[in-house]
Structures are given as C-alpha cells and as structure tokens.
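Could you have a look at this structure, given as structure tokens, before my questions?
Here the complex is missing one protein chain, while the rest keep their positions.
Moving on, here comes chain A:
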Amino acid sequence: MKLHRKTGLRATALGALVVSGALVLTACGSDENVSPDGTKKTGAASNIKCDGAKGQLLAAGSTAQKNAMDLWVKNFQAACAGVEVNYQAIGSGGGITKFNQGQVAFAGSDSALKEDEVAESQKICKGGKGINLPMVGGPVAIGYKLDGVDNLILDAPTIAKIFSSKITKWNDPAIAKLNPGVSLPDVAIQAFHRSDESGTTQNLGKYLSEAAAADWKFDPKTKSWPAPGGQAANGSSGVAAAVKDTNGAIGYFELSYATANKISTVKLNTGAAQPVEATTENASKAIAAAKIKGTGNDLALSLDYKTKAEGAYPIILVTYEIACDKGNKAETLPTLKAFLNYTASEEGQKVLSDAGYAPLPAEIAAKVREIVPTLS
C-alpha cells in the first residue's frame, strides 16, 4: 500500500493523460449513417403546415426508419417554432409496446399490427383502434465482397441456397450460370446475417419464402434468423462491417449501409428482361405493385415479392407509422396530424431518397394523405 502513496500522483497524472487522450480520439468518431449530402438538405422549409402544432410529440419504434425520421424531425422543427418531435429508435416491438401502453403518440414499425395488438390498442384509442400508415420504403441490399468480381447477378433461389448453406463456394455452377463471362474464384462463401432480431431479417425471409418457395422453407414471420449455418453480426452496421472486411462474404442490410461503406450490391434476376439493381427508385417501383390489405383507414400493405415488372427491385422493407384512427390524445393531436401531414407530403417524401430510402409510390402516398387529416 505504501507503493501507492509514493507514486500516486504520478500515476494519477498518467491516468489523466490516458483518459484525456481517449476523449480527444472519441471526439473524432462519428456513428451517423446518413449519406453525406442527405444531412445538408435542411433549409427551404417552405410548405410545411404547422396547423397549431405545439409542445412535445413522443414517438418510438423501428430503427430502420431512424435516418428518415431524423431528417423529417429536423425539417419540421425548423419550420414550426416551439415544437419538439422525439423519435426513439428502440425497435418495432418496443415501439408497439410503448404505443399500446399509451406512452407515445405514434409508433414506427417494420410490420403491420397483429390482430391481438390491434385488440390491445383499443384500450388506448378510445372509440377507435391503431391503424398502419405506410410512410417509408427502402430496398434491402444484398452486399458482397469478392476480390476480382464487381458485377454479380443472383436470383431468389440462388440467394436462398447461399443463405441456407446449400451453396458454399463462389464458383458453384448455379452462380456461374447467372453470371456468364465472369470468372468466379474458388473461394468459400461466408454468409452473414443479423444476430439480433430485426424487421430486415423478417422482410428478407418473406421475400425468399415467396420468390423461392422451393428453397426457403422457414417460417417467414420470424424476426430472428431461421436458417442453419452462416455467421451473424450485431445490427445492420455490424453485418455491413463484417462483409466489408471479409473476402468471400455476402450479407444483407438497408441500402444506405452499402452506400456508406462502399460495398458492392447484388443485381437481382427477377425474371424481367434486365437484372435489377438495388436503388431507391427501383424499390419504389416494386412497392407500387403492393396491394392494400388493411380495411377502412388501415393501410397495411401486402407486398408483391414476385413482381417481374421492369426495373422493380423486390427485396423491400416498408415501415409504418402506427397511430389511433380515433381517440388520439387531445393535447398532441394537432402536432401528430401536422407532422404526419408533412412526412406523407410530396416534400416530405422527396427527402427520403437522399437518405437511401424509397419514397412511397404516388397512389399509396395519396391514400395516406387522405387519411392523416381524418385522425381524431
């Protein structure tokens, strides 16, 4: 113990040096994943109608729409003085739970409310129920890293076989057949999936079980990874980082992660004349093929994963805002309506493609715009 006292001062100084050094270094870090030009489009808050919006609006839910929310909140708060919108990206499940406990004005979710969740929402929405308003769409990109190959075309059955460990080498005949003229190396495929539960996993699963039903026989509703084999990493950012670092890797994440990390993405052979690239524009074309399965004011979508439309990229994720059709809290209702009015507006939707999301197709956006003003 004597030792301590003698050199205690010097050791403290050393410790202080280490800590302050670490602080300086962390200050340089950045965890934002917005495309470089996306964040700068703030000004021009011209057409946002505030309509009596005031005070604080609490929301929570899907992490997939977080970057879009950040942009919207920024623009909305810039236009309407004294309004604060607070969106906590805690995951869809958490968002729905908070909504059904009445803690938030609306929830963001990667999938529409289930029946029992609608039933539960009737306690909060006095005289009404929770409804799904599609607001943000986005392509789920299949990213890969394979030295010497920068143009890769796959179709749904091949992707299903790769992710369920039935195809294990990059020079497999099934891949070679889809990529004539490309010299594929004899490298093991390392398929990465999410280790946490995620709506992204769920949407890829839904796509594969419809577009490659023979090769993907897992439960399409599960949010955790169902297939055997492969490796996992935490969050979209973890998967993207793992794919970026590993030769022979393939994984899936929202398009913005591929753009931000400069990861090559797979072009899909959907049966259309040309293989389709993962872009926000192509994703919007695929969402346009969706049908509304909700009744009344509920706009839950049933996506057409098998679409063969030219230039439609079918691995898509649509996230909803969930709010009460009737019985919203009186004090937050004007703010809620004004905010959702903005996000569904042409201007609000236009912001999306800058952040790697797909704007809603005109027809669906029009329906959302009809319903938002009727919220009460």
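The definition used in the following text is that a contact is a pair of C-beta atoms (placed from the backbone, for glycine too) under 8 Å apart; a residue touches a chain by one contact, two chains touch by 3 or more; residues count from 1.
Basically, contacts and distances are computed from a predicted model.
Chemist: Would you mind picking the UniProt name of the chain not drawn here, from "Cytochrome c oxidase subunit 1", "SpoVR family protein", "Putative membrane protein" or "Phosphate transport system permease protein"?
Modeler: "Phosphate transport system permease protein"
Chemist: Out of A:Gln77, A:Gln103, A:Gln122 or A:Ser195, which residue would touch the omitted chain in the full complex?
Modeler: In the full complex, the listed residue that touches the missing chain is A:Ser195.
Chemist: Which residue among A:Asn47, A:Asn151, A:Asn171 or A:Asn234 touches the omitted chain?
Modeler: Candidates A:Asn47, A:Asn151, A:Asn171 or A:Asn234; residue touching the omitted chain: A:Asn234.
Chemist: Pick from A:Ile48, A:Met69, A:Ile90 or A:Ile175: which residue touches the chain that isn't shown?
Modeler: A:Ile90
Chemist: Touching the hidden chain in the full complex, which residues of chain A are there? Just list them.
Modeler: These residues of chain A touch the chain that is not shown: 1, 3-4, 6-8, 10-11, 14-15, 18, 63, 90-94, 96-97, 114, 117, 168, 188, 190, 195-199, 219, 221-225, 228-234, 238, 241-242, 245-246, 248.
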